[in-house]
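Before we start, here is the structure in question, set down as structure tokens.
Yeah, one chain of the complex is gone here, protein chain that is, but the others are all in their spots.
Chain lettering (A and B) follows the sequence in which the chains are written, and residue indices restart at 1 in each chain.
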Amino acid sequence: MSTLSIERADDPMAPTASDHSSGRRRRPRYGTHLFLIVMAVIWLIPLLWGFYTALRPQQSTIKHGYLSFAGPFNFKNFTDAWSQGGFATSFKNSAIITIPSVLLTLILASMVAFAVSRFNWKFNVTLLILFTAGNLLPPQILAAPLFQLFKHTPLPLSVSDSGDLLNTYFGVIAANTAFQLGFCTFVLSNYMKALPTDLTEAALVDGASAWRQYAQIIMPLCRPALAALGTLEVIWVYNDYFWALLLVSRGDRLPITTAINNLQGQFVSNDNLIAAGAIITVIPTLIVYLVLQRQFIAGLTLGASKG
Amino acid sequence: MASTTSAGSDTTPGRRRHTPRLTKRDKTVLFVMVAIPTLIELVLIWLPTLASVALSFTRWDGIKLNDIKPAGIQNYNYVVNTYTPFWPAVQHNVEWLLALAIIATPFGLLLAVLLDQQIKGSRIYQSIFFTPVMLSLALVGIIWRLIYDRDYGLLNGVLGTAGHSNATDWLGDSKINIWAAIVAASWKHAGYVMILYLAGLKGIDPSLKEAASLDGASAWQSFWRVVFPSMRPINIVIVVITLIEALRAFDIVWVINKGQNGLELLSALIVRNLIGEGQDIGVGSAIAVVLMIVSLVPIVWYLSRVFRKGADL
Partner (left out) sequence: MAPQESAPSPLGSESGLSRRTVLKGLGVSAAGVAAAPLLAACTGSSNKTSSGSSSGSKTTTVGSNYSDAAPKTAFAGVISAFQSKSGDTAKVNTVAHNDFQNNITNYLNGSPDDVFTWFSGFRMKFYAEKGVVAPLDEVWTKISPNFPDSIAQASTAADGKKYLVPWVTYPWAVFYKKGLFAEKGYQVPTTWDAYIALAKQMKKDGLIPIAFAESDGWPAMGTFDYLNMRINGYQFHVDLMAHKQSWNSDQVKKVFDTWKESMPYHQAGALGRKWQDAADAIGSKKAGMYVIGSDQIAAQLTGAAAADLDFFPFPAIDPANGQDAVEAPIDGFMMSKKGAGNQAAIDLLSYLGTGAAQMTYLGSNKADVATAKDANTTGYTDLQKKATQFIGAAKQVSQFLDRDSLPTFASNVMIPALQKFIQNGTFDTSGVEAQAKQLFANP
């Protein structure tokens, strides 16, 4: 059942076998459709409303009310929000934080997963519990000591202008990596466990080293899982709000998700600009969603343990 | 996911075969492969968690390490008996949990069941319901502000009360703002639950569903008697996700008003005490320990199920 379920989980949106087998009861379900359409519209309203608000100049909404359909409509709010909100910097920061975090997480998690899933070792359950439980903890629990730990980790001034891990991308990357590690380890170890043992045993007989087994046999086989997890993690790390909030106090080092909240302070009583800022922030996730939807959902369903 | 835990190794014959011993080098390599991530996990997650427990028995303003003073259970006493926002926060966390468990999660299940039928446009519906799952909770908070705003929001606009003195203040009225926040959180949560259940439903043998319905049992009964129980692994995951989400809830309320005035949550109180201007590490840590203990209940329950030897989830 294990391997099968992974393949299925790859795309739960795909039609199931039942779609073909039981076509006989194909009567229209008006009630169901009505319900789904109403719900779908309700579901879309928040984003569409944000987009609509963002398209209108504030003067026009104040004059006609926010709930009105009077023009003009333009992208001025978007360009204003972009230039006033420092989005270019925030997006760059998000990229600098997200990409290394995801790569590190996947590399580190796959190494542990490989060792505990392909080799018998008396502590492997303990280890997996350690990782998985760590991922499920609310992050606020460890906030204060982590902050102190980072504060007291000296770094040369050439690397960090603060002389420690605070206010550096390193700090945020480290926190994100550590926190996401548990989930990826859990998922990957399950995935690797489900790969046939013969594969590596044959290699072992041939004298392949453990590292070669990992790098040349197991990792290539894990590509679907890695792609799925990678997509998921990019979204999660991009969406993370807390670590940067805790560890970074410089406006010009904040990733976009944390910086967006500052816009609220900056653009008070200009909901149009706030809406534009919010929509700009959504765009990268929507692109990932449209392009990599399959991977994202596969990642979620592969390891639904993520809280 | 968890279904993969039962692991192919149970059925593979590999375990009975003789495997060549690992070389010393291999052992070193494997050790390092495990040691680095484990060290990171221990130092950055578990050490701080334990340190929080220790700090909860001290008084400290968070500035100088040598100012830390032992305080016994003083902080716990203060939190439980004196600190006024504590019990409201507990209540809000419980409300959050109940709302997710009683409304949002079942709603996600309902969507999944409806969409699992061969229904036209199923994919489009799924994509729509799933979109909020991609968004950060911080952003969800900001987007919903535009709906809830007392004077300019869509909701009061539709109700025709925007700008009037009797308009409902969805985020400012401390009697209702927690529910407004929960609705926003549910918007995301339901889509998440839907996608997991869809995966679960696809994994069920279609003949099982059909056998049940041919049996004369109504669709309703067949679902609860046959289909739902056979999704046990997913059900467990959903229970855990719902619990953990309710305990972790933070971003939305922090974005709205930093977790005050009716939006107190344990997580927000911790942060208010840890990184606000009024820094009080001992009190913040004591609340953190309370939250940790509560969180450990579902975590332990879940892990004991997943990792029970030979457990077939």
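Convention: contacts are C-beta pairs under 8 Å (C-beta built on N, C-alpha and C of every residue); 3 or more make two chains touch, one makes a residue touch a chain.
Just so you know, these numbers come straight off a predicted model, no measurement behind them.
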- Just name the one of A:Thr32, A:Ser60 or A:Ser162 that touches the chain not displayed here. A:Ser162
- Note on the structure: Omitted-chain footprint on subunit B covers residues 5-7, 9-10, 14-19, 21-22, 24, 26-28, 30-32, 34-36, 39, 59, 61-64, 69, 71, 74, 78, 82-85, 150-151, 165, 167, 169-175, 177, 257-258, 260-262, 264, 272-273, 275-280, 283, 307, 309-311
- Message: Using the document's contact rule, name the residues of subunit A that touch the chain not shown here.
- Response: 84, 96, 100, 104, 107, 115, 119-123, 125, 147, 151, 157-164, 166-170, 173, 193, 197, 210, 246, 249-253, 261-262, 265-266, 268-269
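Please note the rule applied: only the chains that are shown with their structure count from here on.
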- Item | Rounded Å distance between subunit A and subunit B, as computed from the means of their C-alpha atoms | 15
- Message: Using the touch definition from the top, list the residues of subunit B that touch subunit A in their complex.
- Response: 1-9, 12, 14-15, 17, 19-20, 22-23, 25-27, 29-30, 33-34, 36-38, 40-49, 51-52, 55, 62, 65, 111, 114-120, 122-139, 142-147, 149, 152-154, 157-158, 162-163, 187, 191-192, 195-196, 198-199, 201-203, 206, 209-210, 234, 237-238, 240-241, 244-245, 247-248, 250-251, 254-255, 267, 270-271, 274-275, 281, 284-285, 288-289, 291-292, 295, 298-300, 302-303, 306-307
- Note on the structure: Per the touch rule, the subunit A residues reaching subunit B in their complex are 1-3, 5-6, 8-9, 12-19, 21-23, 26, 29, 32-33, 35-36, 39-40, 43-47, 49-50, 53, 61, 65-67, 108-109, 111-112, 114-116, 119, 125, 127-134, 136-149, 152, 174-175, 177-179, 181-182, 185, 187, 190-191, 193-198, 201, 204-205, 209-211, 214, 235, 238-242, 245-246, 257-258, 260-261, 264, 271, 274-275, 278, 281-282, 285-286, 288-289, 293, 296-297, 300-307
